[in-house]
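One protein chain is absent from this view; the other protein chains keep their places.
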Amino acid sequence: MNTLKLLILGLALLRSPLFLVIAALALLSFHGAGINISVVIIEMSRLADTPLLVSLPLFIFTGILLSESRAPARMLRFSQIFFGWLPGGLAVVSLLVCAIFTAFTGASGVTIFALGGLLLPALIQDGYKERFSMGLITSSGSLGLLFPPSLPLILYGVISESRIDHLFLAGILPGLLMIILLAGYAFRMSPPKAAGKSLTPKEMIAGIREICWELPLPFILIGGIYGGYLVPSEAAAVTALYVLVVELFIHRDVTVRQLPAIMSKSMVLFGGILVILAASMASTNYLIDQQIPSRIFSVIQAFISNKYMFLLLLNIFLLLVGAMLDIFSALVLIVPIILPIAQGYGIDPVHLGIVFLTNLQIGYCTPPVGLNLFLASYRFDRPVAELYRSTLPFLALLLITLGIITYLPWLSSVLIRYFG
Amino acid sequence: GSKQLFKIASLAPAGSVWTTQFENFAEEVREKTGGEVDFRIYPGGVMGDDIAMFRKMRVGQLHGGGFTMTGVASQVPDFRILGIPFLFHSYEEIDFVKKGLLPEFEKQFRDKGLELIAMTEVGFVYAMSTLPISDLETFKQSKNWAPTGDPVSEKFLQTLGITPIQLIIPDVLSSLQSGLVETVYNSFYGSIVLQWFTKTKYIVDLPYGYAYGVFVVSSQKFNKLTEKQKQVFLAAAHKHFPVLLKKTRQSNQESRLILKQRGGQFLTLDHGTIELLKEKRNETIKQLVPDAFSKSIQDHTFKLLEEFRKQ
């Protein structure tokens, strides 16, 4: 049985579809444990109960439609008008946009799909190196996890029974630190500006007028959800409809005859993601069934001698977990196990939550298994190995922030002291 | 006999009274059977919701679970009966009626291949809102939540002229945050555990309904135990689950005080409103028989209740 599993892993390296590799491992594992293999489908059918499921294809469609239109060029013009004076302006804008988008969509990989196709051409046009641009977008795909109203943050509060308003406050500074460090790097890597080339007022007005239809998009999303008018899936539908009308009838970048092809392209992309999600639900369930995460943790626990040692090992453990489990399962499974132990070492539950989520966020982009890497590879049609290389510098920066966030609890507690 | 491992799942979070008390029960069975009967517990809904748990019991991945009333009612519809709004006034009433209905429930579960080991509870649930809902009009104007898949509360709200917004429990908090729903239903303890109280300041101080659940194991697995093991199993259940009920009620009582300390406002309804709500409730029941539950279980329940109230 184990040789068979190794064989399948070998096949994975030979360009076999990832979802079939994961599914085959799950099927074999369940069969080997004497459990009926239909459990694999039972797990997959649970996807129909996820409310976030509906927003996924809609955001993908919106993203593809926007990227097939001339919206990236308009956005670029706009950011040149307002941030043209700032070196690294467009990269900083991209970071912020991704962070906000992720905070709302909960790091389900939607960010890369909805914004990647828009931002990558814009960044490259602006003179950034392709490798840098891809790395930036891939690592930004889970950047907003620490900002309200991110779902994982809320989930942590529910599971750990800590106050959610405190968690919201605690996440702000660590999240900003991450953005600032990345922005600093973007600043260093920004292309040299063509000197003396400034825009006339007429060009500026034209640029603003151009973007005025796309500019309200983030406000529709944020206003709709925060204002209590829409649930996220409805916000996704409204955005899709809005973008459809704008690109089809106002800008006329896309014709009705092109539309079926764009739609079917987005559904193929969505299908590719859905089956991976489905397969990983099944394999995660096997890990849960065999209680593997808690077994790993009990091994690690044997080596702990003090609080700092504990935090270090926790970080390593969580990075590994981030590679194996999706964020929801990781929260549900791991938090109840480590919370009492962490409290035994005098670690505040709110601080633990921020450390926890930062780790899982980074786990999205660490090789060999990182959801963001796969999604970006799929979206940009590049080999995964190339994305490993391009995210490396960003990963290093994120790990530095992780160190700061872990060993400087002040960062996550200071706002609570003043505003809590 | 050979070693028997019971894999048990539940939606109750790890570390809550429900799971810790279940672990006490499991430990006793384990000890008294010399490790021959063992348990593996999957808390916090990691095995999925009630429907997924039933599917997994059918194929033998799981052997039992702590189910909510809404989940289990898809298998045994009559089990819904205690969830009728404004039915009970006190826990004494509930205990009396429950005791009377238990043999009937046990039989209906066994027909579905399930052994009813114990009934569990969340307790009395109360309407909690971000708005001061002191009469029917303000209540109707607020955006009401109904749990997904509960025909009783859905029908009742519809009879009142309210279309509830159906959300699964994990989505309620963020929807309270954004204002998508304003009035929700939970026990005092549940409202604290799920953090809903941070948003719902106003609580209508009248038990809206009773939320409960059940611990079942598959008959097929249970019957693999020897007679002696079965006795140990049931004796341990008899010992530990009443303690769970007591602890749950205690937590609810303590939570009520905590809610008061945290600035919760307890509102009272006037007599006329309460009577009107009960009238609408009776109208709802007529619509629910026999699709949601049978006439015979309804009669049986009301007879028991009447009997208790005469005492």
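Side notes on the structure shown:
Order as written gives the chain letters A and B; numbering starts at 1 within each chain.
Basically, contacts are C-beta pairs under 8 Å (C-beta built on N, C-alpha and C of every residue); 3 or more make two chains touch, one makes a residue touch a chain.
Rule of thumb we're sticking to: contacts and distances are computed from a predicted model.
Taking the options "Phenylalanine--tRNA ligase alpha subunit", "Ring-1,2-phenylacetyl-CoA epoxidase subunit PaaA", "TRAP-type C4-dicarboxylate transport system, small permease component" or "SAM-dependent methyltransferase" in turn, only "TRAP-type C4-dicarboxylate transport system, small permease component" matches the UniProt protein name of the chain that is not displayed.
Interface note for the absent chain: among A:S266, A:N315, A:Q361 or A:T401, the touching residue is A:S266. Per the touch definition above, the residue from A:L66, A:L143, A:L182 or A:I276 contacting the chain not shown is A:I276. Hidden from this view is one chain, which touches chain B at 51, 54-55, 58-59, 74, 154, 163-166. Even with one chain removed from view, chain A keeps its contact list with that chain: residues 8, 11-21, 23-24, 27, 36-42, 44-45, 47-51, 53-54, 56-58, 61, 229-230, 233-234, 236-238, 240-241, 244, 259-260, 263-264, 266-276, 368, 374-375, 377-378, 383-385.
In this section, only the chains that are shown with their structure count from here on.
One simple way to say how far apart two chains are is to compare their mean CA positions; for chain A and chain B this gives 36 Å. On the side of chain B, the complex with chain A involves touching residues 7, 13-15, 40, 42-49, 52, 55-56, 59-61, 167-168, 170-171, 173-175, 177-180, 193-195, 198. Residues of chain A touching chain B in their complex: 35-36, 38-39, 42-43, 45-46, 49, 51, 149, 151, 154-155, 157-159, 161, 163-165, 225-228, 230-231, 285, 288-289, 291, 329, 332-333, 336-337, 339-340.
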